[in-house]
Structure formats: structure tokens, C-alpha cells
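What follows is a short report on a single structure.
A single protein chain has been omitted; all remaining protein chains appear in their positions.
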Amino acid sequence: MTRLIIRRLVVSLAVLWLVTLLVFIATLLLPGDPARAILGQQATPERVAALQHQLNLDAPVWERYLDWLGGVLTGDLGFSTSTQGSVNSLLGDRIVASLVLLVAAAVISTAVGLALGTWTAIRRGRAVDHTVSGISLVIAALPEFVIGMALIILLSTTVFRIFPSVTLTRPGAQVWSEPGQLVLPVLTLVLVVTPYITRMMRATMSEVLDSGFVEMARLKGLRERTVIVRHAFPHAIGPVAQVIALQLAWLAGGVVVVEFLFRYPGIGQALIDAVNKRDVEVVQAITLLIAAMYIVVNLLADIVGIVTNPKVAAR
Amino acid sequence: MSLDVTDLRVSTVDGSPVLHGVSYAIAPGEILALVGESGSGKTTAGLAALGHFRRGLVPAGGAVTVGDTDILSLTEPERRALRGRAVAYVPQDPALSLNPSLRIGRQIAEVLEAHGAPDAERVAEVLAEVGLPTDEAYQRRYPHQLSGGQQQRVGIAMAFACRPSVVVLDEPTTGLDVTTQALVLETVGALAAEHQVAALYITHDLAVVAQIADRVAVMRDGRIVETGATRDVLGHPTHAYTRELLDAVPSLDGPAPAGHEGTPVLAAKDVSVSYGEIDVLRGVGITVDSGECLMLLGESGSGKTTLSQCLSGLTAHYTGSVELDGVALPPSVRRRSAAQLRDVQYVFQSPFSSLNPRKTIAQSVELPLTRLTTMDKAQRRERVAEMLDRVRLGRSLAHRLPDQLSGGERQRAAIARALVTTPRVLVCDEVTSALDVSVQATVLDVLNDLRRDMGMAILFVTHNIALAREVADRIAVLLDGRIAECGPVDDVLTRPTHAYTRELLANTPRL
Partner (left out) sequence: MTAVEKLEVVDTPEVPASQPGLFRRAWALPRAKLGAALTAAVVLVAVLGPWLGPVITGHDPTDFAGKPFKHDGIAGTDGIGRDVLTRFLAGGSTLLLYAVLATAIGIVLGAAVGMFAGYSGGRLDGVVMRGNDVLLSFPQLVFALLAIAMIGPHGWLLVTVIGVTHAPRIARVARQATVAVVASDYIRAAEMYGVPRWRILTGEVLPNITGPLMVELGLRLTYSIGYVASLSFLGLGIQPPTADWGLMINENRIALIVQPWGVLLPVLAIAVLTVGTNLITDALASAAAREEAR
């Protein structure tokens, strides 16, 4: 089993490395000269050359790549041309802020999704099942900014006025100092992801409930609760873990639109700003961070799958 | 306690009847065999004895009395109290009914715990009763660490743990090889006798019935058509269907088929296959003569499917050579010429997997002609129609999709497809193993007729030695990747030279 896990780890690292290549190569697609693009048409050749040197644009490509990669690995994410400061200082607080949203959303949606999925699988075919499925179907269809907008209309501006529609943090304070402003962003993220988790759990659980060994457990006279908790549920977790990971990893990207919608000071908002200002190094750094988050979450899910598979664990 | 099922009616939730008033009774210490083919409703009738109905089925009337309680009148918690304790079930496929992530000792202990009598000693005791090791290490094993036969015996142990009065065994030996089957039958018989259990033994195999059951009930389409003592029903059947089933059972005894003269057409010479450390075939050599049928007999793991695939070109991963008329054949089908492909054809085991679900029967049967011959459309059409007639599939079925045909019809269509290029050798890999016994009889009939009419040779691969006299001239016995014995059918069956063959013959149940 350890061998399998190590192999998975190595593959993840390889994928991560290829991702850094891809992110770097994307920046080479910038048409024209980045230095000139930043300084504008009026810039003097000397200033352009100076900036080029500062941005290390006059070195060969592979050297620039290794330079950048080296920086990333040692914790230096580069230089932000829009704030004229290090990318690290720009992102530091924002990463924490986004993590608050992501962790809250991940925990709530996983718990609710697993519970709802199991419940509707047990009550397959009845009214509850149909209602939950119907609502899930509708919510799953909507793009997240539509969900966010709908929540704002419902709970913030037009129908009720409970929660704020934008985040206003005093500089220096943490986002959770005003928990009320976290509610709508987290709720939006939860609503986007929970329907899929519910659906997947329901499907897997239904399959397990129909399997031979669950029927056998019932025929041995075991109580229904024992059958579900000891025989059915553990078999549904493994396959579901991967899908849940995919959903949670998706959150890493989904946070972008949500932060923009609620003007939440996280890395998503920073990404949009950086794209608008053509701040290449920031875009690189954030994209890499998000991809890395995704790879890590997937790796964890695969490990869960390996560990819960009895045919592998018993060696 | 006895089991008394009276006028049991079961239907689907939309009202179509599945069981039409089934009645049977089993006294303590008696074994009643419930015989029927697929779709007869025997599993439904068996599960009803535990008050259990699968998804989509509901009881519509009648009574199931265990001792003096009607299970159907009990509430679900009350039924649950009986299940596992008073009435137990042994399922068909142990691989599907044992929880893969619980240790086997735990799964047996669970039954005892569920009925309020946890008892570690009893677990060891019942393991001994079914002939399995009782030590702690063995109890800590997971199901996938056991062989099929061992898994099945764990299933039986789970059933007998609480000393039930009634046990329902649902095809417990289907899928086991003959030797293991014999062991399991012995175990079941001994346990039932010792504990005075009323046992319902569900099976489709009449030979097994003869071996183990005191009484027999024959089921068809949700009804019991005949009941009685085994000797009477099998010896002097009164119902036409019973007679049909008996006729279809292949017999090990019989007249010696006429000898066969022919020249070798297809030969395997010193064929060896290994995957890593495991040797599947070790230097095997067989020949199939023109116009004869050679049976390749072996149990699972003997390498028989691998050998048949080497001969047909479906696997190129072997050393040695395969020759057609003395000329070596390229190992892989991708390299064989059209003529070679026409001459050696293959029929797969599963009729549910060998036909493209999106193509009509006619389209599937036509495919070899389109690819391997130069016939034009009209000629191909005619040939396809002719072939379908020969396998006794009406021309009207030609435009149906496979899911509109039964298993036997699909298998005959697959045979038609294999024969449409008039091959000189037909390799049949367990082609009847997935079919009911009566359907099997028809398919074998068709094969025999075709061989006679078209003069082709057949390599018939199977695990069932009882089919030998029905279809083969010679028989080659494969054991652990080597030919143990080879010779004319009559010689091998009446005067076997190898110990394994003798064992097989001894363990094969007969009517």
C-alpha cells in the first residue's frame, strides 16, 4: 500500500512540474514586449531597457523559467508591477482570507452533501428523494454568479435586508472580524458545490444498497441501522471521495467569481485585478497556487481511495 | 421445525404476477430441491421463506409457515429476528455476498451478535463444521484472500452459526469446479442431517439434485409443475416439462461414438504462455483432425481459454507454434491473411457480450463476409439468411437487435456469424456455460448437425465433462497448463489413465 501511495505522490509531483511549465509558457504568449506594455507608448527606450533588465526579460527562456521556479520553491513569488511590491506581500493576507471561505464552504458542503445523499438514497423513490433531486438539479444548473446575485437580491437588497452585499474590512483587520459579511459568499459557494456531492453520494449509496453483501447482511437479520452504518456507508465513501475532491478543488477556482461579486479581499479578487492590469507575475503566482491546491486535494482523495480499498490495505 | 409454503403468490409492484400460487413443504432433516431454469421464479420462492422480497416485488397472497408462525403475517422487526436465527440463507455468489472489507471471522460473529448470543467459540466451531481452519489467523482473513470454494463455505458457516431450523441454499455450487462442488455438497448434506434442518436447495442442475435431495419440486414460469420423491420424479417423470429437462441433461454414460478418420487440420505445438512468474501453459501440443470434434476439458485456471485464444489468434503472447494444415499461422489475428481468418473461427462464451448491441443480427452476421470475402451485397444477404436458417433462427429474427433475443438465440446467432465464412475449424469457448440446460441441448444439437453437414472440425472447450458424449469424438484433459490425458471419448471416460480424470469422473454428479 505504501508503494502505491508513493507512486501516486510521484505522479502528482510530475503533474505539478508540468503545470509550472504550462503556466510559464502561457506568459510567453504575451504579444509584444511586456515592459513596453506596462510603461506605455510614451516610455523612453532607456526606461524600457531598464525595466526589461529588471524583469529579467533579456535572459534566455529556460533561464527565466528556472529563475522563476527557483523563486517559487523558495517562497518568493515574484514582483508585482501594479503594486510595485513583492507578490508575497500582496497575497499573504489574501490567501488567508480565501482559505477562510474555502475551508468553511468545503466543510459545510461535504457534511450536508454526504448527509443528504445518504438520506435520499435510503428513501429512494419517495417524495423526499424527488424534491431534493429536483432542487439539486435547478441549483446545479445555475452559474455561480447567478446564485450569488440571487442571494443578494433575496437576502441583501430587495426582498430581505439581512446580510451585506459587499465586504468592507478595515485595513489591518481580519475578514472574520465581521462574520456577517462572510455568510453570503460562503453560502454561494456551498450552494454551488453541494448539489453535486449530494447526487454523487446518492448514486453511490444506492448502488451499494443494492449490492449482494448488503442484501446478505439484511438476510442475516441485522438491524437496518447496522446494515447502513457498518456495511453500506464505508463502501460508498471510497468512490465518492474522488468526486468530492473534484468539487472541492473546483472551489479553488470558483472562489474567483464569488470574491469579485462580493468584493471580497481574497486571491480571486487579486487575480481579476492582475488580469486587468496585465500584472504577469501575479497572474502566474495565483494560477500556480490554485492549480497546486487542486493537485493536492486530488492526491488526498486518491490516498483515501487507496486506504479504504480492502484489497489493497490488507497486504 | 418444518417449512410450509402454501399458495404463495408474488407479483411486481405494478401487478404482474411472478409466482402463481406456489406450495411446497419440507420436514426437519429433509432436503427439498427446487429445480427450474432462469426466469422460473425459484430464487423469489426461496427468498420468500425468509420473508424477504427483492426491490420491485411484493407478496400478493398465501402463507409461509416456519414451525407454527406465518412469516408473512409478521412485522419487519419480527421477521428480522427470525432471519439468520431460525431461517438462514446461503447465497449463490459468495464473492458478491461477503463484505469485502470485513474479516470473515467478524462476519460470522455478526450473525451471532445480531441475535443476542455473541460466542467466539461457536464461530470456531462452525468453521470446523464446514471444514475450514479455525485458528485466529484464518479468522482474520478478508474474503478476497480465500478461494471461491472457501468463500462459499464461509457463507454456509454464516448460515448455520445460529443453528437454524430452516436453511435456503440458492445455487450454492454454481460456478465452483466439480471437485469443490462435491466437497460442498457433502458438507451441506452432513450439516443438514446432523442438525435436523429443513433444507431448500435451489438449483438448475438435475444431476446435483440426484445426489443430494430427498424430494424434488420442478418450477416453471412461477408455478410448480411436479413434486415428489427424487427417485420418482427423476426416474418416472409425469409432467412434459420435467421430461424435457431430463432429456436435456447430458449423460456420461452411453454408447461409444463411431470412430473418426481424418487428417490434422489445426495443431498447437509446444505452446507455452506465462505472465510474469505464473506459467499458464507449459509446452502443450494438441491436434484437431478434419471433421472431428475435440473436447478440451479443464477447470478454471487450467489454461484452456488461453490455449483456445492462442489457436485463434486472439492472443499473441505465447511461444511455440500454431499450424493450419502444417503451415504456421501468424500469432496475432492482425497478421493473418483473409483466407486464414476465414478458416479458423471462434465463438465466445457470453452471448450477452459477443454481439454489438447496436447492430441487428443480420448486420453482425454479415460482418465477416464484408471484411474477409469478395462477395457482393446480394450474395452476402443470401449467405446470411442461409446461415440463420441452419442455426434454426427464423429469417424474421434477422432484423432484430440482440436485446430482443434470448440467450440461446443470441448464442446461435454468434455461431452463425462464426460459420458464415465456412471455416474449417470452429473454436467454441465454453459456449454453453452461460445457458440453461435445455437451451444448451439445442445449441449442441445445432453444432452437431452443422459439423455433419459442413464437414468442419470443432475444438470444444469446456469445464463440464458430462458433455463429452453429447458432442465430442476425442477428449483432451488439461491440468495446470499440461495435457494430462488425450484420447477417444469412450476410452477416456471408461478407462481413464490419469488420476485427475478419475477424480473428475468420480466427483461429477450423475442422474
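Things to note:
The letters A and B name the chains in turn, as written, and every chain counts its residues from 1.
One rule holds in what follows: a contact is a pair of C-beta atoms (placed from the backbone, for glycine too) under 8 Å apart; a residue touches a chain by one contact, two chains touch by 3 or more.
Predicted model, so just to flag it, every value in this text is computed and none were measured.
Of the listed residues B:227, B:242, B:287 or B:442, the one in contact with the hidden chain in the full complex is B:442. Checked against the hidden chain, the listed residues B:312, B:432 or B:501 yield one contact partner: B:312. Although one chain is not drawn, the whole complex shows that of A:51, A:205 or A:252 it is A:252 that touches it. Touching the chain that is not shown, out of B:14, B:403 or B:453: B:403 (per the contact rule at the top).
From the options B:367, B:385 or B:511, the residue with contact to the chain not on display is B:367. Contact with the omitted chain, checked across B:235, B:357 or B:455, is made by B:357.
On the side of subunit B, touch with the chain left out of the figure occurs at residues 244, 247-248, 312-314, 333-334, 338, 341, 345-346, 348-350, 353-359, 364, 367-368, 371-372, 392, 400-401, 403-404, 406, 408-409, 417, 438-439, 441-442, 444-445, 470. Where subunit A meets the chain that is not shown, the touching residues are 11, 14-16, 18-19, 22-23, 26-27, 29-31, 137-138, 140-146, 149-150, 152-153, 157-158, 249-250, 252-254, 256-257, 260, 271-272, 274-276, 278, 280, 283, 287, 290-291, 294-295.
FYI, only the chains that are shown with their structure count from here on.
Taking each chain's centre as the average of its CA atoms, subunit A and subunit B sit 51 Å apart. Considering their complex, residues 210-213, 215-223, 226, 230-231, 234-235, 308, 310-311, 314 of subunit A touch subunit B.
Against subunit A, in their complex, subunit B makes its touches with residues 47, 50, 52, 54-55, 80-85, 88-89, 91, 93, 96-102, 110-111, 114-115, 142, 144-145, 158.
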